[in-house]
Structure formats: structure tokens, C-alpha cells
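One protein chain is absent from this view; the other protein chains keep their places.
On to chain A.
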């Protein structure tokens, strides 16, 4: 016999109900046939022998009914009625099937049916739109990647790499004439010239020895050609001296000035050493003399 009150007395308040979920403020019912989802006297499917629900399966809504006559046959207890896809027609169907049933159950069935149709509509709308794909991240992998990234950052030495690259580009001249220290190109040209003058000075070194020595020559024997040679050697000696002294210096500005004068002199020195040389003798020789201790002659490395 179905004693609803007794059943409710037991499972509702006093003893255990396996479908009941208790929270601080409310009790929920996990029974799949429950119409409201709450654990209350009028909504409990176990404690009411006459009960109805609306449930959906794969987008189709059904009305489930339970009456006391079938309480002894659990397999046939729930009667399933397929509801129409049309909203109003389905509501009429519910009314028709639940005629003379308690107001509460009728009302709640219709409410539930409305909610179900609403969420079905939303599902259909969303499946047509783009959906965000949620990809699970493996914590182990993420940690591993983070660590590898840190190590790679340390190994990269970014600042150094960038500076090196920029200096390379400066050397190769991608910046053109913007920066005022095109010293590298200048240096290279200088080096080439220095090599040439070195070979020259080597040749003249033997002659230089003669310059220092005092030789007594009669006035008549002094020829113009000898004089001219002497002057040229003087010039060349002076320039080689300056050149050697400039090698010791590191200051670019002074070096540049001296080099400029040097190249000027060299260019003039490279003029044909014949008659016009004597005319060039009249120009003002600009010598930069600096009082310095004789520094060891070491090429800057």
C-alpha cells in the first residue's frame, strides 16, 4: 500500500534518502523524475503516488505520468507521452493529459516544459555560431616549457647579441654617412697607406743613415739635384717620424688631425720630385710637435 505520508516522514526529514543533496540553505533532489529539483513534500516523486514530469531526450520533450494504480508494477509505472514540437500545442497536450490533476503539478509541468524549450532553442543557436575550443593544458608540460624558456633566455644573452649585430652593421656601412665616426673605413685606408709608406721608409732607412752622418763636401760639388734629393729625404723622414708617432697615439681626434695633415703632406710628397719640388719648398710646414717621453713603439692591437 502506498502510504505517502509515512514515506515522506521517513525520507523527507528523519532518515536517509539517497537522492537528497543537502546544502546550507536548501535541499535538492537528484531523482531524475523530480519536477522542480528541490526536495519538498509536494515535489518528491517517491512520496507522491500521483505524479507527472516533463523530460527531454535528444531534443524531444515527453510527459511522464505516474498513477497509484500502477504503483505495484515498477516496470510500467511511468507513462510516456510525446509532446508536440509546437509550443502552444504541447501546452494544450499537457493540459489535456493532466486534466483533473492537482494544480501544482500542472503548473510546474508547464513551467518545466517552457524552460526546456528555451534551452533547446539556445543550443540550436549556439551550434551554428563559432564555438571556442577549450584545450586542456598539461601542467607538467607547461612547467617544463616555462623552465626551458627561462634557460633559453639566459643562454640567449640578448643585449650582447643585439649590440654585436648593431656594431656589425655599423662596420659594414649600412648606416652610410650618418655617424661621424666612419673610422673603420678610414682606418682601413690608413692601414693601406701605412703599409705603402712603411715599405718606402724601409727603402729610405738606408739613406737615413747617411743623413745623420756628417760629410764634408766642397761648395762647388753641391748640385741642385743633390739638394733636391736631400730635401725630399728630409720631407719623407719627417713624415715617417710623424707617422710612427701617430701610431703610438690612441686619441682619435688628434690622430685624425695629424693624419689629415699627414695625408696632405703625403699627397704633396707624392707629387713628382722634380723642378716644382723646390717651389713647394716655400709652403708653410705645419708640424705638430708634442713634448712626450719616447713611448715604446707598439702597434695598437
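As a working rule, contacts are C-beta pairs under 8 Å (C-beta built on N, C-alpha and C of every residue); 3 or more make two chains touch, one makes a residue touch a chain; residues count from 1.
By our rule, contacts and distances are computed from a predicted model.
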| item | value |
| --- | --- |
| Per UniProt record, name of the chain withheld from view ["50S ribosomal protein L13", "Ribosome production factor 1", "Geranylgeranyl transferase type-2 subunit beta" or "Sorting nexin-2"] | "Ribosome production factor 1" |
| From A:69, A:95 or A:149, residue that would touch the chain that is not displayed | A:149 |
| Which residue of A:88, A:159 or A:289 touches the chain not shown here | A:159 |
| In chain A, positions touching the absent partner | 129-130, 132, 141, 144-146, 148-149, 151-153, 155-156, 158-159, 161-163, 165-167, 169-170, 175-176, 178-179, 181, 183-184 |
